[in-house]
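For reference, the structure I am asking about is given below.
One protein chain omitted, others in place.
Letters A and B mark the chains in the order given here, with residues in each chain numbered from 1 onward.
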Amino acid sequence: MKPPPFAYCRPHSLDEALEFLAEHGDEARPLAGGQSLVPMLNHRLARPTVLVDIGAIGDLQRMDRNESGWRIGATVTQRRVERESTEGCDLLRLAMPFIGHRQIRARGTVGGSIAHADPAAELPAVALTLDATMVAAGLDGQREIPAAEFFAGPYMNSLEEGEILSHVTFPTVPPTTRCSFREFARRKGDFAVAGVAATVDFEDGSVTAASLTAFAVGSNPVRLTGAEAAVAGRHLDEAALIDSAEAAAAEIEPWDDIHGSPQYRRQLVAALLRRALQEVAP
Amino acid sequence: MTAPKARRVEPSVEVPISLTVNGEAVEAMVPARQLLADFLREELRLTGTHVGCEQGICGACTINLDGEPVRSCIMLAAQVDGSAITTVEGLSSEGLSPLQQAFKDNHGLQCGFCTPGFLMTLSTIDPEEYPGEEGIREAISGNLCRCTGYGGILQAVRTAWDRPQDG
Partner (left out) sequence: MADTFELGGRPVYTGAHVTRRQDDALLSGQGTYVADLRPGGMAEMAVVRSPIAHGRITAIRTAAAAAVDGVIEVITAADLTDVAPYPNFAAYTQTPGTFPLAQDKVRYAGSPVAVVLAENRYIAEDAAELVEVDYTELPAVTSLEAALEPDSPRLFEDWTNNRLLDLQPDDSEVAAILAGNRVLRRRYKMGRHTAMPMETRAALAEVHNGRLHLWCTNQHAHIARTTLSYVLPLAERDIRVVIPYVGGGFGLKQHLYPEDVLVSWLALRHRRPVRFVEDRAEHMIAAAHARDHMIDIEAAIADDGRILAMRVQVVQDLGSAEIFPGAWCPALTTAAHMTGPYDIRDCVVSVAAVTTNKTPGGSYRGFGVPEAVFALERFIDEIAAEVGVDRLDLRRSMLLQPADLPYTTASGALLDSGSFAESFERVVEMGEDAYRQAGAHYRSDPDSRVGVGYAVLFEGVSPTHHGASAHWMGHESCTIEVQPDGGVRVASGVTDQGQGTTTFVATLTADALGVPIETVRVELADSDATPYGLGAFGSRQAVIGGGAILLAAADVRGKVKKIAAHMLEAPEDDLVIEAGRVHVAGSPVPAVTMAEIATTAVIRTIDLPPGMEPGLEATARYEPELMEHTPDEKGRINANAAYANAAHAAVIRVDLGTGEIEILDYILAHDCGRVINPPIVDGQIWGGIAQGLGGTLYEDLCFNDLGQPQTAFMDYLVPSAVEMPDVVIEHFESPSPNTPLGMKGVGEGGTVGPAAAIGNALAQALAEFSPQIHETPLSPAVVRAMIPDQRT
């Protein structure tokens, strides 16, 4: 389990990194925290010939709040997000401890996790739930990609060749919005077998807006639009919980692996969503 | 930003690094693909950092990198240029540290293969961040041990952290 041969560079500016990527085309790959890429190299499942380490680029390490939300640089570590308060972005804070272990989060980055687009990863689910915006940097400038368009299948994103995800903006929500993040993993720190993320707004006890997402049950995290519709305008009473859980179970298309059949994942999503909604219910 | 613009360094298969390991300055030319764990073990002969899986799961290779516990098996040696590393060999300059002693007194190890990883995690983190009995378990959940069933390890951490069980 040793990586295949490659050349390595560690540029200090985004432009330089983009140049290297452009020069080496699809042979080159950005290296962020390495917590997914290096295991893949060790398994020889990835074979880039040039690794462009983006860890020394100051611009990508910034984390600040502006009027639209938290703007988090791609190489901000998961550990830093966990530790530094992201006020107005409770869902992000809730999700962080589910990512691997402390030792993984110490190196793993926000941008790396999102770019890697693991179907069972937490950050993509949070991004989708909050309608985050991904900012891609290329040699010709920047472009914004909404979360709903960013994930393009298991381990696939919609960055163009040579682009780097430079930062992600997670919109903040008002203090009245209630959030829940739930996942079921076999062991502490393992990737989820299934998970749900929820932000819900209420007025007089009725749901005025709900953003519900399931992850680890398909190629990418999915918005549970059926379940969202099932709770819209309703009090979260038993009937509403049942309707939304049933809608969620019906609308996902889960995969099969040694940890669970599609049927089991449907049951899990139903149970997790029910509990998430019970948690946020006023 | 006024930082001087660094010279453009082309990708290469050999990378110069300079860092501090257990308080001592180290300079080396490393193959780009060399894993940090292999650099520590094979080049610096610091074989207390063990390798159990090379995929970030078991925790045997955990080291202290700039104040954070990290997996040295899924980092490249090339990535630690400019960093400060502590390995198990650097935990105590004389005798055993209180943490190490607590492991010894509480039968916190059997084969000892996982032990450096546990010690490096525990010596790097802040116990305050892991309150209570559950906190202890959470703190060591990124390190696997196949021998002890964790009974002795939990007791060692309770002792080292002065945290009586059910207290």
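Everything that follows uses one rule, which is that a residue touches a chain if its C-beta (ideal position, glycine included) is under 8 Å from a C-beta of that chain, and two chains touch if they have at least 3 such contacts.
Note that this is a predicted model, so its numbers are computed, not measured.
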Among B:E10, B:E42, B:E129 or B:D162, the residue in touch with the chain that has been omitted: B:E42
Residues in chain A touching the chain absent from view: 1-5, 43-44, 184, 186-191, 193, 258-261, 263-264, 267-268, 270-272, 274-275
Interface with the undisplayed chain - residues on chain B: 31, 33-34, 41-42, 45-55, 57-58, 60, 87-89, 91-92, 96, 100, 103-107, 109-116, 119, 136-138, 140-154
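Keep in mind that, in the parts below, only the chains that are shown with their structure count from here on.
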Centre distance in Å when chain A and chain B are each reduced to the mean of their C-alpha atoms: 27
Touching residues (chain side chain A, partner chain B) in the complex: 1-13, 16, 20, 24, 31, 34-35, 38-39, 41-43, 50-53, 55, 58, 79, 100-104, 106-107, 187-189
In the complex, chain B residues that touch chain A: 1, 3, 5-6, 8-13, 15, 32-33, 35, 38, 54-56, 59, 62, 65, 68-71, 73-76, 78-79, 81, 121, 125, 138-139, 141-142
